[in-house]
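Note that one protein chain is taken out, while the other chains of the complex remain in position.
Letters A and B mark the chains in the order given here, with residues in each chain numbered from 1 onward.
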Amino acid sequence: MSKSQTVNITCTINEAQYSFELPPLTRLIDVLREDLQLTGTKEGCSEGECGACTVLINGELTNSCLVPIVQMDGASITTIEGLSQKGILNKIQQSFWERGGAQCGFCTPGMLMSTTSLINNLSTDEIPSEEYIREWLSGNLCRCTGYSKIIESVSLACEVNNG
Amino acid sequence: MQKNLNIKVQNSILRTEGPAKLSGKTKFIDDMRFPVDLLYGATVRSPVARGILKKIVFSNEFDWDDFTIVTAKDIPGKNVVSIIEDDWPFLVSDKINYIGDPIALIAHHDKDLVAEALNHISFKIDELPPVFSIDDSRNKKEIIWRSDNTFKSYLIKKGDVDSIWESADFVIEQTYETGAQEHLYIENNGMIAVWDDKAGITIWGSMQCPYYVHNAIMPLFSLPAQKVRIIQAGIGGAFGGKEDFPSLIAGHCALLAYKAKRPVKLIYNRREDLANTTRRHPSKTTHKTAVNKDGKILGMDIDFALDGGAYATISSVVLSRGAIHAAGPYDVDNIKINANVVATNTPPNGAFRGFGVPQSCFALECHLDFVAKKIGITPEQLRRKNFIASNGSLATGQIIRENIDYQKLMDLTFKHCNFYEKLSEFNKSNRLPGHLKKGIGFSAFMHGGGFTGSGEDYLSSIVGLTVTEDNKIKVLTSSTEMGQGKNTIFTQIVAETLNISPTDVLVPKPDTAIVPNSGPTVASRTTMIVGKLLEDAANSLKDILIGTNFLKQEYSAEEFFKAAKNYSEDFGTLKAYTQYKNPGNIKWDDSTHLGDAYPTYSWAIYVAEVTINTLTYETKVDNFTALQEVGRVVNNTLATGQIQGGVLQAIGYAIFEKIIWEKGQIKNNNLSNYVIPTSLDAPNIDVYFEQWNKEYGPQGAKGIGELPMDGPAPAVINAVNNALNTNVNAIPMLPENLMKYMEKIDE
Partner (left out) sequence: MDKISVETPKDLSGALEIMSKSKLTPLAGGTDLMVQQEFGSLKAKQFINIWNLNELKGITHTNDSFRLGALTTFMEIRKHKLLKQKLPMLVQAAKLVGAIAIQNRATIAGNIANASPAADSVPALLCYDASLELTSTQKKRIVPLKDFYLGYKKMDIQSDELITAIIIPMPKDNPTIYYQKVGARLALSISKVCFAALVQMQSGKLVDVRISIGSIAPTPLRLYKTEDYLKQKKLNASIISNAIEQLADEIKPIDDIRSSKEYRVKVSTNLFRNFLESL
């Protein structure tokens, strides 16, 4: 039997550089969770529906369960572990805490990545409408909150971001 | 980092485990690993719905050398999941009862190879004809469970309903149906088991009730209590879905670990979880109601039937709660409730937030709108004529002594949502041309807190508090944190009672080697029952210190901990345990199902506003108003979040979530085809609390966890019927169904 193909990939994850030799269709989520023990990124559906595995790739919101590692050479990836610096919650995390945006905590990392991307995509001083926030988060399923407190948390995070 | 916790104790504090969750540090079961020699487990399942297993065939083409394989023959103790009935095997030994019934277990260190191996196992099975519906089961088309297919029956009688049919102005009858629903916790089920020849078995997992698992594992291995240790991991949502079923998964995982003598991880992926774990019981309810033209209800005859699936699980208790709530918060003299839960050859249905009440409440609250329409009064008038008041009695004859004023509750709810303005506005706009029609509807309902009847006596829950050497209070309970906020609520109750800072209270995750059994984390009992025990325990800590003269009546937090230290030097660690005792005024008769079914209830009226697109038959819930009397609200943010989450889960139940069945098996077992609401589908949800009663729970806090699951479905469907003049009487009501209901009016 011939040996299975592997590819050499170098990428940046939470500002640190990593190199891997892996089968090409290895899912990014598996690399994060299994190889790097970055278990804050969650798997909920394995088909890009629930958003629990959401990360930023080159700043863009992405479902890490749908990304093959072969496409990550040279990419810069941010996961939930890259949000808090030295154990201090950032403004988005703090807003979620204050407004009750996390209940069971399983969809939370994905929600926070989507909120980060929402805020990064705003123009200066832009305050997004509730409808805009709802659309931006519509790829992150939550079963605990009914979304209301998450929307409040994101609104607060946007205000804090501007203030 | 936790500076926000230093706010005044009387107020809500922020979720205590919030920072861990918000930084992705909380360890859920699949985040844990025992890297040295971990095996990955998988479950081998039946491909047929009913039959006799003759042989399991492991293909010769495949290399099984490094695999651990477990079948029923390998079970060292009793092959039965101990819950209520002894009918549910961990592994099929002969009789197969549903597609997915576990037959064998395999494990290997290579995860991919485990998945591959499942394709190399086949069976010889003598198939038998299956039963898939409530009607076929009740009509005994085939006998599939014991002698009559019936897991449990109850007959609840108040007055004499059969005497009043002739005297009534109207007798109105209709049947209502509800479908199965998935819990859809975002974290799938999973366990890790570690075997040690001396220590026994240790299981880590995502579960609501560590002691349920403990009780199930002991007989499986014939091990004494101290050789079975269950430790809770983070729980990514549960909603009842991790109440009964984890006992089975834990047993499977433990069996593999026991045989392999190595740690085993058994994690379900979404497809496996959706296909094989428990769901909400489908139901069929027929209401026959005698009513006078002024709206006074003379009698209700209710036939309430649930589909229990293949095994009994906790179905009898779900049936009981559903039946007790089936006549709602109304004081009606003559009631008969005939309740049955029957077997079908589908995966076992089990606990799910609401626990039988969403089904019976849907039937009742839709039926009351139907009755009002038939007799020509408003749904409001009909409710107001029959609401229970203080000192009135419910279906079980329970006299409600607490302060309850449903007339006022209704006034307040309608004021909050501008009910009358909207009703007349919608009536007007619906007459104009255009394909968007609007409707408004409501439901009135209650939910009993704690276990039913003598259930809390039977549980006799114990909680403990100890003072640690570094001046913290440690809370010892088996109650689990699954997002509902138990850590925070317990922290608040203990801090408040002892007048210390919430940061001085620790609430570790349950570990059966350490915590006493404070009962399962279910039935809206955690704040009300366990919280009350903690309040009592905190008071006894205080009493001990004051009684032993280490502490004055008035004290600071610093003085408290100093006193505790001094006490411990003389008497050892300061601790207090309290156990549940029936307050004495709760009287319940299990045989007749009459009496005080619950110590108290939470009371509610919910209102839904909907827009229906009559071109596509899609329903959008635009606004939702939820008003409830739940006694004291311990933490407003958490309580509001619980209500909002429950409301949306129930809206999903009403108009989104449908199991597509094919021969007893779910076809849409993935998240693109089993559709739960997204943030775009969710309405604005306004939550209001009234706090009229303080007699129950810690400083008057009643249960809230399940309440919001009960009322939204009928409120939404009543709003749809209001908008379109339809008679929708079944959920889930998908656009495809609404199309047919609308065609019926056109005819």
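What we mean here is this: a residue touches a chain if its C-beta (ideal position, glycine included) is under 8 Å from a C-beta of that chain, and two chains touch if they have at least 3 such contacts.
Small disclaimer: the values here were computed from a predicted structure and weren't measured.
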| item | value |
| --- | --- |
| Which displayed chains the hidden chain touches across the whole complex | A, B |
| Which of A:Thr62, A:Ser148 or A:Asn161 contacts the chain that the document leaves out | A:Thr62 |
| Sole residue of B:Ser122, B:Ser556 or B:Ser672 that reaches the chain not shown, by the stated touch rule | B:Ser672 |
| Touch list for subunit B against the chain that is not drawn | 116, 271, 435, 614-618, 620, 656, 660, 667-668, 670, 672-673, 675, 677-681, 734-736, 739 |
| Missing-partner contacts on subunit A, residue numbers | 1-2, 4-5, 7, 23-25, 27, 46-49, 51, 54, 60-63, 65-68, 70-71, 114, 117, 135-136, 138-141 |
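Methods note: only the chains that are shown with their structure count from here on.
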| item | value |
| --- | --- |
| Subunit A and subunit B, separation of their C-alpha mean positions in angstrom | 30 |
| Of all residues in subunit A, those that touch subunit B in their complex | 33, 39-47, 49-50, 52, 79-81, 83-84, 87-89, 93, 96-100, 102-109, 112, 133-135, 137-151 |
| Of all residues in subunit B, those that touch subunit A in their complex | 1, 4, 14-15, 17-28, 30-31, 183-188, 234-239, 269-270, 482-485, 637-638, 640-641, 644-649, 670-672, 676, 678-680, 682, 684-685 |
